[in-house]
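Notes follow the structure.
Every protein chain but one is kept in place in this view of the complex.
Letters are used for the chains, namely A, B, C, D and E, taken in the order the chains are written, and counting of residues starts over at 1 for each.
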Amino acid sequence: MILLTRKAEFSSAHFYWNPDWSEEENVRVFGKCANRQGHGHNYTLEVTVAGEIEPVSGFVIDLKLLKEIMEREVVSVYDHRHLNFEVPEFAEMIPTTENIALAIWRRLVGKIENGRLHRVRVYEMPDLFVDFYGEGA
Amino acid sequence: MILLTRKAEFSSAHFYWNPDWSEEENVRVFGKCANRQGHGHNYTLEVTVAGEIEPVSGFVIDLKLLKEIMEREVVSVYDHRHLNFEVPEFAEMIPTTENIALAIWRRLVGKIENGRLHRVRVYEMPDLFVDFYGEGA
Amino acid sequence: MILLTRKAEFSSAHFYWNPDWSEEENVRVFGKCANRQGHGHNYTLEVTVAGEIEPVSGFVIDLKLLKEIMEREVVSVYDHRHLNFEVPEFAEMIPTTENIALAIWRRLVGKIENGRLHRVRVYEMPDLFVDFYGEGA
Amino acid sequence: MILLTRKAEFSSAHFYWNPDWSEEENVRVFGKCANRQGHGHNYTLEVTVAGEIEPVSGFVIDLKLLKEIMEREVVSVYDHRHLNFEVPEFAEMIPTTENIALAIWRRLVGKIENGRLHRVRVYEMPDLFVDFYGEGA
Amino acid sequence: MILLTRKAEFSSAHFYWNPDWSEEENVRVFGKCANRQGHGHNYTLEVTVAGEIEPVSGFVIDLKLLKEIMEREVVSVYDHRHLNFEVPEFAEMIPTTENIALAIWRRLVGKIENGRLHRVRVYEMPDLFVDFYGEGA
Partner (left out) sequence: MILLTRKAEFSSAHFYWNPDWSEEENVRVFGKCANRQGHGHNYTLEVTVAGEIEPVSGFVIDLKLLKEIMEREVVSVYDHRHLNFEVPEFAEMIPTTENIALAIWRRLVGKIENGRLHRVRVYEMPDLFVDFYGEGA
């Protein structure tokens, strides 16, 4: 078994807000991220696929195909979008890095045919990232 | 003469829109950036100061002071903000990387006492940046 | 279960020296690192916390809190310090990257309340790093 | 147990070609990589060794020794070489990133005395990498 | 005046060889780069355009247009190619980083309409790059 990882990037706006809380409580928990005008990030996504090397091609999974799946299922939906207002899963779920990684896992897990989705990593900033391996997805 | 450069980061939302144009014209020129829900970036700012080395300290400019000026004049105003709606200069000026570099120059130019502001560089993404040296500011 | 990782940096001096060995033996094993005037590095620390996403906040752990713990327990003690002379655990233990990772684990393990400490990674240079998961700590 | 990782780089030419397939089939599967004039990359290799910290040195493995092993067994053989024509294992095996990681594992696995080879990671580009842990090597 | 820089990447094979010299002389001057099987690199290209900010768009040059010009004039010709055998200018000129920067300048200089080509930077490796400003092109 071998693991292949491919990166992609998307640039999105977001903010953190729990509608069940007062403004004071939102600011206390979320700080500057509670500003409902929104702010944004260059997110980096790493998708890792596990599988066997196919001897005739030397591939676990065709890289062009993996890039297309990532583009179609995630990047085209998230990039240059406001996550809170334009991406359906974040109508109900605060778009923290943790929830973004979970949401991307759910978007990708049934779509990869050769190989098995192993890990989704999302960087919000170079010094902050989340890894999700599908437990409890 | 010697040049000292310090980096800082801010995460902001923005979009591109010229109110004198139709929606079609805005989309034709600005593409995905014309989405008025906004998207965002992790911007990297580099500020370069030119001056002589002061022999008693070995400094062109005190680094803690330079960091404070950058924080007070730029980062505290731009970070975790929507540039179009919350930063005054972008009420009138589209927040492209070019205009952000120009606006940061104007914010900093009178504030640096030891040394002379030499260059402002702004990265919108790792593969796109703008340099401004103050000509025509 | 999901993993969240945050980075921090500290700049420290150190050298490698086993007082039970002769100078020749120290130089043979440690090479340039045996110079007792010391040299130094920009260390990068990555702390990974494992846990469940709390639905009301979307967080595994409050990032500001994690940053404060890392600052208080590690960065404020190690940064701009000579590890051999100023950090107590290295009076007895050579400050190799392996031992620094182990020492940071011990400093952090009881301090994280939401979530469980999963991994400590320490980079001494961009091309050299150590991972510790707590086995035998 | 602790994990130590060291990086190295090599610059090589390669192309992808299955001699049992027609030119059309090779181009369909491998795209631009099927160009038999070859193209090339700056590969980054990460070698991870697992072991216990030796108390007298503070090391899992002597870093100078690990660097020498990586240089002798891999870098001196792959660097500034055309992988398809000059590296024996790729006479029979297409030099995809997956197969390069597998080949490097086989080159290193018997050579590391202190510590146990834990992982080989190979980056072909900054946005594409493969991890191999030795399963089925 | 303001400067805008955009990056692109291409992966190519090359070697250094002066046909007027003996094999010994080529190896003496070019070392491992004289291996005529070729080796390769991930090159990074930075193209800098100088101009005035157009007030209606906030742009020096339309970024999508600049990306298309770089793709059409350089990347589509150099990427996944053997520079010595497949790119016409290197039939006569050794594909050193210096000559690649010069050749890219000549390919781009007449093609940029808004703004003026200011600088071409080419990285062969992260630790080696060349800047060309058009003097004597």
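Following the convention adopted for this analysis, a contact is a pair of C-beta atoms (placed from the backbone, for glycine too) under 8 Å apart; a residue touches a chain by one contact, two chains touch by 3 or more.
Please read these numbers as outputs of a predicted model, since none were measured by experiment.
The absent chain, not drawn in this view, touches the displayed chains B, C, E throughout the complex. Checked against the full complex, the one of E:Y16, E:F59 or E:Y78 touching the unshown chain is E:Y16.
With the whole complex as reference, residues 16, 18, 20-21, 29-31, 93-99, 101-102, 126-133, 135-136 of chain E touch the missing chain. Where chain B meets the omitted chain, the residues involved are 1-8, 48, 52-53, 56-60, 62-64.
Although one chain is not displayed, chain C still touches it through residues 9, 11-14, 32-33, 35, 37-42, 79-82, 85-86, 125-126.
Following the convention adopted for this analysis, only the chains that are shown with their structure count from here on.
Of all chains in the assembly, none touches chain B and also chain E.
At the far end from chain E, in terms of centres built from Cα atoms, lies C. Centre-to-centre separation of chain A and chain D, using mean CA positions: 29 Å. Contact with two or more other chains is made by residues 126 of chain D.
Pairwise, the chains that touch each other are A-B, A-C, A-D, B-E, C-D, D-E.
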